[in-house]
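Working notes for the structure below.
A single protein chain has been omitted; all remaining protein chains appear in their positions.
Moving on, here comes chain A:
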Amino acid sequence: MTVTLVLVVLMMAAFAGWLFRQSFNVRPWVAASARGQLPAPIPPSVTAPRVGLGVLLAVVTSVFALTVSAYLMRREMGADWQSPPLPGLLWGNTLALALASLALQVAWQAARRGATRRLHQALAVGGGLTLAFLVGQLVVWRQLEAAGYYLSSNPANAFFYLLTALHAAHLLGGLVAWGRVLARLHGGAGALRQRAGVELCALYWHFLLLVWALVFGLMLSS
């Protein structure tokens, strides 16, 4: 649980720090005058969808941190832990996901500059590479199974399948959002809404790439 604890403490600390700035030196019981000053409005860059994504990522962080905590706890518990071999294909998959993340970044930049064709291309490439990653993960499962590393034969195997499946499920959810952004593009939505959607996708993908890197690293190290 240490991993989770550290993350939760960090999130809470960030939150408390921010709150402290909002509440420090404030005298709530003093009323403002109608001809006085109004507190600063929220900066325009802090939009609801962005904040929403931030909160969602905190939740997803919690999910993965807890799973990894369980992984570490279980690993320390018994001598029966036997990590499965990691097929080489995983490296290829990792590359695909990294490129997908990159493509979405390019798409975001294109949306910002209003380069519509570039945006369409990059978005499509990003989605395609993500699909490739998912198929690749499926193939890895098959390979492991064929080699006799079943889900139920060792807790290490079970955790491997669980973590990869959780990660893939989050990517699938991302692909649903990606599909909606694509539909929005073809539906001729305004530039602003386009950009907002692409931006959220890109950030989500970067985050999932980071999660994958950590999960993969963890499994390499055990």
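FYI, a contact is a pair of C-beta atoms (placed from the backbone, for glycine too) under 8 Å apart; a residue touches a chain by one contact, two chains touch by 3 or more; residues count from 1.
Everything that follows uses one rule, which is that contacts and distances are computed from a predicted model.
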Looking at UniProt, which of "Cytochrome c oxidase subunit 1", "Ferredoxin-type protein NapH", "Iron-sulfur cluster-binding protein" or "Putative spermidine/putrescine transport system permease protein" names the chain we cannot see?
"Cytochrome c oxidase subunit 1"
Residue touching the undisplayed chain, where the options are A:Ala16, A:Ala147 or A:Ala183
A:Ala16
Sole residue of A:Arg74, A:Arg118 or A:Arg184 that reaches the chain not shown, by the stated touch rule
A:Arg74
Can you list where chain A touches the absent chain?
1, 4-5, 8-9, 11-12, 15-16, 19, 22-23, 26, 28-35, 37-42, 46-48, 51-52, 55-56, 58-59, 62-63, 66-67, 70, 73-74, 77-78, 80, 151-152, 154-155, 158-159, 162, 166
